[in-house]
Structures are given as C-alpha cells and as structure tokens.
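All protein chains but one are shown at their positions in the complex.
Let's look at chain A:
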Amino acid sequence: MSSLSQFTCFRTLLASSLKTAYQRNMPTMNAGIQVRERHTKHWAPAFKKLRRLKVQKVKLPNFREEDTISELTPDQIRSRMKEQGILPPRSWMERPITISATGAVFEPYIPPEGDGKLSSLTLGGAKQSMEFLSKKSKSMLAVRKIRSFEDNFSPSTFAEEAQDIYIKAHKALVEKDYDTLHQCVTELCFPLMTEDLKMCTTRWQFLKSLEPPRVVHARCTDIINKENIFSQVTVRFHTQQTLAVYDRFGRLIYGSEVVAKDVVEYVVFEKHLANSYGLWRIHEKIIPDWMPAREPGRKTYVQQKPVVESEPVADTAVPATPTEQSAAVA
C-alpha cells in the first residue's frame, strides 16, 4: 500500500508540472467536482446595451395568471383590472330570488332503536309497528295545518303517494332524467343524489315493499313571513331493493344487480304549502346512528393525514463554539 501511494504521489507531481497555470488554478479540473460552466457569455460585453436595443420588446400575455390569482391581495387584483380596463363588478346584487325549498330538516324524527330488526309477527315487533301518529300531538297539529291548505290530505293515503314519488325519483336518477328528478326531489336533495353519480352508471330495482309505508312524523315551519309555510313529513319505508353502481369505465364499484337487500328508510318529504304549484318532494333522509354500516367500497384509499399546524419555533441564537453545557450534553 505504501509503495503504491509513493507511485501515485509521483504521478500527480509529474502531472502538475505538465499542466498549464490555467489548469492548475481551475478547481473543476483539479478537485473532480461537478460544476456547470456558463457558455453563453458574449465575447464583447461592452456592447451589451446596443445589442439589447436591436430587439423590439413584445409584451407576452400571462397564461399562468389563474394559478397566482389566489395569492393576490384585493388591491393587487384591482390594479390588474385597471390595467386591462375591466370595470369592477357591482358592489351589490339585486336579483329576484325564489325560495322553493328549506335548507334543512326542522325538528327531525328520532327513529326508535332497533327498528326494523324485529319481525312484526313477534310481540316486540308488533309493539314497534304500533306507534301511532295520532298519539303525537305536534305531528297532528302539523297534519291539521297541512289540511288547511290541502283538503284531502290524510297520512294513510299520503304514505302510498310517497312511495310512488320515491320510486319515480330513483328511476329518474338512474336514467339521468334531471327534469323529472327536479319534480320529485327538492333543491337540497338534488346535489346530494346526483353529484357522486354524474360519472357513474346506476342499475336500481324496486322489488317489493315488505311493510306498508307509514307516516311517522310531521312538522310545519314558516320562512321569513308567517304565511310562507313549508311542511315536512317523514315516511318510514321497509322495502326490498337491488342496487349496482358502475364507474365511468363500466366496472362495478358498489352493490350487485342480483343480490336483493332489505332497506329500512326514513325519508323526509317536503312541500311548499303557500305555493299553489307546490309539490311533495323528497327532501332528506334520516340516518340514525344505530343503522348498520353500508357495504364498503371495492377500492383502497390512502388515508389523508390531518393537517397539523406546527407552532412557530422561537428563534434562538445557536452557539457557534461548543459551550460547557452543550459539551456536557454531548
């Protein structure tokens, strides 16, 4: 080893004597480090300004503006709009507005725990199915209010109508017939039903009703004025359905076309009573906590880590030389 090192030293010495002064002083040629050298420097730098004046500057449009707009302050946006000669939008907006549906369920129905698990032929099941609407005073008041607008409204007949609306709505959803769907479903419910299925194909079948549909809850509310009344009626369905959802490429992502499932649902129907053209439409669905979990999807996901906002670390001067304390720690 020592003999080899003698030889290598001899070689470098010899090489250094043969190298030019320029080569000896260039670190890139000696140290063997990777460096990017500039090859675009003009050989006559004194005429740079004149050379620059040869080319007429052209202002190119910025196509990447939209990416940076969110980082601009309102004053910056205002100045940019002035540059482009765009007038600012009106500071107020006067538009005619139609309130055709409420934004939530008022005093939602709380379904009894374990509903739908016991057969109506057993004692427990029979007791469950015997919860009469007539014993609920608030609901009866609401029904009376509905009757003041709709003369021949009765909970028993309404339950059957509600099931027809339910089937019609789901058929329209499957066929993507959004005109009919708007007739059967309120503005709150529409995006909840359609948004995830926009790029999917759905196959749905209503097989049969296991129990007759039943009105379990009714409430009336007024929006803005005392006369502008909306009514919400909750109907309990116990039905047998099949559902299969295929993604954009025709691959099955949920359910099955042949496996029938028993479904217990509490669907809230809403009607704008003050509106003479108001219709009973599906508004929301009440999903209690004790309901069994749905069939999991056929896809794995990467769990999103919760964004933890780190506390700002206080700037402390780091000692350049090891002090007694740091030395002790080390």
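Structure notes:
To be clear about the criterion, a residue touches a chain if its C-beta (ideal position, glycine included) is under 8 Å from a C-beta of that chain, and two chains touch if they have at least 3 such contacts; residues count from 1.
Note that contacts and distances are computed from a predicted model.
Hidden chain, UniProt protein name from the list "tRNA intron endonuclease", "Acyl carrier protein", "Exosome complex component RRP45" or "Large ribosomal subunit protein uL22m": "Large ribosomal subunit protein uL22m".
For the chain left out of this panel, the touching residue among A:I224, A:A293 or A:A314 is A:I224.
Across A:L133, A:I167, A:L210 or A:L252, the single residue that touches the chain missing here is A:L252.
In the complete complex, the residue from A:V58, A:M130 or A:A293 that touches the missing chain is A:V58. Contact residues of chain A toward the unshown chain are 54-58, 60-61, 63, 69-70, 72, 74, 77-78, 86-104, 186-188, 190-191, 195, 199-201, 203, 223-225, 228, 244, 246-253, 274-275, 299-300.
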